[in-house]
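Note that one protein chain of the assembly has been removed; the remaining protein chains are unaltered in position.
Labels run A and B following the written order; every chain starts at residue 1.
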Amino acid sequence: MLLSNLEIVPGRRVAKHLGLVQGSTVRAKHVGKDFFAGLKNIVGGELKAYTELLQESRAEAVERMVKQAEATGANAVLNIRFATSSITQGAAEILAYGTAVTLE
Amino acid sequence: MPDYSNPPLPEDRINVSDRRPLRSFLALAFAIAILCGGAAVAIAFVGGEFAHYLPYATEERLIEPYARRYPPREHAVENYLQGLADRLATRMSLPQGMTLRVHYVDEPVVNAYATLGGHIAVFRGLLVRVPDENVLAMVVAHEIGHLQHRHPIRSLGRGVAFGAAISILSVGAGSHVADRVLGGSGMLTLLTFSRAQEEQADVSALDALAAAYGHAGGATEVFKLLQEAARERGRNEPPKILSTHPLTQERMARLSAAVARGGFKPDGARTPLPAAVREAVERDSRAPAKPRPG
Partner (left out) sequence: MDALLSNLDLVLFAALFMVGYFAGRWNERRHYDSIRGRERELAGVLIFTSRFPPPTTTRLDTGMVSGSVVISEDFFKGVLAGLYSFFGGRIRSYESLLDRARREAVLRMKADARTRGARMVVNVKFQTFAIGGRGQGSLKGVEMLVYGTALSPARG
């Protein structure tokens, strides 16, 4: 499955546009890591636990979007965009969405 | 137009995964209960076990602000109790540096307790009801037994460790949980002893009593006394599991067995309480209720 946030794929033609596909997750870090992140607020620096959390969430959101695209019979997803928001303290929602297409 | 369409997607099982929320809830709640319960018990155990490594001097310092409010005084009953305790203590091995101090509390409560720093309190209500010195000696020896094994600091250690565990957990789980549990346990003010600790104190007291008087008379009467007092007040014994005082019947039976095992004479000549003490106690119980000091 080809993923791109371009409008077109250079050198290939789009045969069918199959519409919007989305993948979203809501994830949180467990209490232990949350507690240490709270302590990090005192000294500053990268919150590794949260970086990991968001990376995992994005990967999972994209994976779910790809699954939806497969269900429509597409072989590529173009014009991918992300929307992030913090749902509660320590939990983040990531939405990945794009247009599923069939490339020739 | 070239092929633009929105093929219908199957019912969304990709983005929504939890089909049985109630089942998930039960599983999660159960798992958390086990985890937190287990962790709290483990921490409390560790706290209790290591607390007695605290040097005795620390204990004294902890209780000092409270002890300062009740300095030793010239009082017939208190002097008598102190003398009795000192006599019994010579037959029990107290920790290094511990000085025993007995306080007479002029209140109608039928009880006695031991706390940090070698302090024991005996209430007037108990003194009114004891038939003779032997029974009183059992009570005092029992409290000295708690001090001998450093039960107060262990109980405090357990309580503090438990409280610390709850506060740490509350960061994640919510302060609501912390308030609920802390409120229920009541740490520093009321040092309760576990059943094992009570039984340990009983055994030490029995040895001291038999050594001091030559027989074990009066050992089991304490419980009858307490039971009667409780019944008069209309309170029933709490169910076995929830209580930190082993059921009185069981305790009496165990003590009788210990008497037999130790080969002590079950009874003998009883020493009466000195007349002056009896009079002083009677006088206090007839006096109108006094306001509490400090």
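One rule holds in what follows: contacts are C-beta pairs under 8 Å (C-beta built on N, C-alpha and C of every residue); 3 or more make two chains touch, one makes a residue touch a chain.
Worth saying up front: this structure is predicted, and the values here are computed from it rather than measured.
**Student:** In the intact complex, which of the depicted chains does the undisplayed chain touch?
**Tutor:** Visible chains that the missing one touches: A, B.
**Student:** Which residue, B:21, B:65 or B:288, contacts the hidden chain when the whole complex is considered?
**Tutor:** Of the candidates B:21, B:65 or B:288, B:21 is in touch with the missing chain.
**Student:** Take the complete complex as the reference. Which residues in subunit A touch the chain that isn't displayed?
**Tutor:** Touching the chain left out of view, subunit A contributes residues 7, 17, 19-20, 22, 24-31, 33, 60, 78-81, 83-91, 93, 95, 97-99.
**Student:** Can you list where subunit B touches the absent chain?
**Tutor:** Its contact residues with the unshown chain are 1-2, 4-6, 8, 12, 15-18, 21-22, 24-25, 28-29, 31-32, 172-175.
One rule holds for everything that comes next: only the chains that are shown with their structure count from here on.
**Student:** So in the complex, which bits of subunit A are touching subunit B?
**Tutor:** Going by the criterion above, the answer is residues 14-24, 31-32, 34-35, 38, 64, 67-68, 71-73.
**Student:** What residues on subunit B touch subunit A, complex-wise?
**Tutor:** Its residues touching subunit A are 2-7, 9-10, 14-15, 168-169, 171-173.
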